[in-house]
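Mind looking over this structure? Questions follow.
The complex appears here minus one protein chain, its other protein chains still in place.
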Amino acid sequence: MTAVPPVDVERARARPTGHLRLARLVLSEYFTLVLCALYLAAVYPFVPEMLTAEVAANVLSDMMPLLVVAIGQTFVLVIAGIDLSVTAIISMAAVVGASVMTGTGGYLAGSPLAVPGAILAMLLVGLAIGAINGLSVTRLNMPSFIVTLATRMFFAGAAIWYTTFHSASSSIADLPAGFTAIAEGDVLGVPVTVLIAVAVAVAAHLTLSRSRLGRHIYAVGANPKAARISGVPVARTILITFMISGACAAITSVMYVSRMQTGSPIVGENILLDVIGAVVIGGTSLFGGKGKVLWTVFGVLFLVLLDTSMKLLGASLFAIFIIKGGVILLAAMIDTLRHRLMATR
Amino acid sequence: MALTRREFTVASLMGVAAMSGLTVAVKAQGTKTIAVLFDGLYSEFWVAGIQIIRDDLEKRGFQIMEAISDQDDNKQFEQVRAAIAKKVDGIIIVQTDSNAVIPAIKAANAANIPMVHFNRPPAPSDAFSVAIQADNQKIAREAVLHSCKVAKESGRKHQAAILIGDLGDPNAIQRRDGFEEAVGQFPDAVEVVARVPTEWNADTAFAGLTNALQANPDISFVFTSSDFLIPQITQALKAADKWAPIGAENHVIFTGFDGFPAAYGLMNDKLMDACGVQNLFYETELAIQAILDLQAGKTVEKLLLDPGFAITQDNLEEKKEEMWGYVLWKKENAG
Partner (left out) sequence: MTDSHPARTPPLLEVAGLTKSFFGVRVLHGIGYSLRAGEALGLVGENGSGKSTTMNILGGVHQPDGGAMLLDSAPYAPAGPGEAIRAGIAFIHQELNLFPNLTIEENLFIDGFPRRSRLIPLIDRAAIRRRTEDLLAQVNLDLKPGTPVARLSQGERQLVEIAKALGRSPKVIIFDEPTTSLTRREVDRLFAIIARLKARGIGIIYISHALEDVMTVCDHVTVLRDGALAGGGRRQDLSVPAIIAMMVGRSIDTVFPPRTVRPRAEEALVVEDLSQPGVAEAISFSIRAGEVLGLAGLMGSGRSELARMIFGLDRFARGRISVAGRPLENPTPITAMEAGIAFLTEDRRSEGLLMGFSVAENMVLTSLPAVAGALGLVDGRKVVDTAVSMARTVHLSTEKVSDTLVKHLSGGNQQKVVIGKWLLRQPAVFILDEPTRGIDVGAKQEVYRIINQLVERGSAVLLISSEIEELIGLSDRILTLCRGELTGGFERSPGPGPGFDREAIMTAATGVAVARTRTGTRDVA
């Protein structure tokens, strides 16, 4: 230990030029997109359907809900937190929204306000659970992992319990056509869900990269002490990121509920690792201070491509888990390699 | 450090070029493909179910596209769409949620692909699909009736416990109703003292039955709404010193449901009196036939019932070949 002098910075200054192009590709922020293309090329012989318009449309619409919730997660990861409760927010918002607008005993059944009322209720659920997470982290100084693990369990249970008051079966159906149109409708051929997701992505991108809040988020993620001394309202910034994550999860819930035409208390229960996996594959650091909306878009695309190809292959559940795990591990290894490369430049 | 747009475009084009060079598409030629989409493989029942479907489809020379949604409605919906994109000839589905499956049915309808629900019917809607379901109530009633007769013949009054499934599951409710109908006919022989809710959870079932046995130490008649709880029931009865074969002083009259291999094993060892059996072979037959009929343009009822049967100590030898659990049991215990 004692006799290992620090490595010189100069050592890494210049590198052999032969690997320069490859290194540049690996270091580029489009790297995940390149991985997508490579993966597509690799599976194409086995699932030629991957390049049909129908599958492309499926990939696009499958991406949207995951993308929105992953964007919310990106915010939280950038402040070096984690939001495990997103799936519970999706479930809770789903049953609350459905209970508001369902034709069988909904609070606003038949009213023209049923659909906007339900969407508002869902967003409020997301913001409220996000606020609980954020306040617990900032006021009680608890690690976000524990806080959101707890709220995840609590609201996953609460969603099922809540359903029992509003439905005889295990989910709430009979939703108004105005709501299910969100999943089915389109504007000039562009699906409504895509429009919503693009709007969320653009707003999130501007917020993170261009707004004052965005600068605060990166600063808090990189070094909360320095951020505080620089006049960044650290606690408020953390609170807001959790509320953004909650709101994004609620929007995802709107998409799922509209797509399934059912408010189910277990909707989205299993997507947590997909959400965090997609963000991290995109390149956002689990240690905070680093992340971009565009990266998350690529990460989600990669994961959905992977999933779609597996579905088309008809691979067994075990095979899917093994392959998915393997590919994610590979992506993580490449990412580590990238960081090492980047650190030496 | 960043990749230029030009470089990216070049890289992408190269990727696409590489792909078109690889058009060795291994597309199935001429054979029919059936998608088999299960919610999960939580118990031997579902494992056996999917295996019987696989065997049957292979026997008929069909290709299979398999997927498990792992209790995720949305994933299942995406799997249905993938199956549609793959242009399968039919879909056999075990849905997670009876409401949430409806958009999937509509998508299949739109693509003109027949869809059959295996063992679980969907919620009512204007979408068209065929559901195969066991006649749970009848099967439960028949099995429990046999056990009630045994109880009556013993000449004393028995205290009974029922392990009820998840009340959100119509199958569970129908099985409970069948049980209640049967015991209602024998008020002198059987008195229900414990109704244990299990929520289809093994731990809940174990704790519930253990408590019931402590509160009512004289329980001597047990019905379980599913055989997957047999290990927990065995454990609880052993702890209460009530695990003994038929004829013994402390034997508990035990009725199962589903027809698991374990249930056959217990009947063979004279530890179980009767079991309501879902006829998986028949249900599979019904499901595949329904798809073939629909493709042929024939009319098929929206609900096809599997009448099932009760296997009892009296008809064990004669009926066991029809019991899926026995077939599996025989395989496991062969040689």
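To keep things simple, chains are lettered A and B as they appear, and every chain counts its residues starting from 1.
The working rule: a contact is a pair of C-beta atoms (placed from the backbone, for glycine too) under 8 Å apart; a residue touches a chain by one contact, two chains touch by 3 or more.
Just so it is clear, the structure is predicted and the values come from calculations on it, not from any experiment.
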{"item": "Contact set of the excluded chain (shown chains only)", "value": "A"}
{"item": "Of A:Ala226, A:Leu273, A:Leu286 or A:Met333, the residue in touch with the unshown chain", "value": "A:Ala226"}
{"item": "Residue of A:Gly214, A:Gly246, A:Gly299 or A:Gly314 in touch with the missing chain, whole complex considered", "value": "A:Gly214"}
{"item": "Subunit A residues that touch the omitted chain in the full complex", "value": "1-11, 13-15, 206, 210-212, 214-216, 218-219, 222-223, 225-233, 289-290"}
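Everything below uses one rule, namely that only the chains that are shown with their structure count from here on.
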{"item": "Cα-centroid distance, subunit A relative to subunit B, in whole angstrom", "value": "34"}
{"item": "Residue ranges of subunit B in contact with subunit A within the complex", "value": "1-3, 7-8, 11-12, 15-16, 18-19, 22-27, 35, 41, 64-68, 70-75, 77-79, 81-86, 96-100, 102-103, 123, 166, 168-170"}
{"item": "Contact footprint of subunit B on subunit A as seen in their complex", "value": "24-25, 27-31, 33-34, 37-38, 40-41, 44-46, 48-49, 51-52, 54-55, 58, 62, 65, 169-173, 180, 183, 256, 259-262, 264, 266-271, 307-308, 311-312, 314-317, 345"}
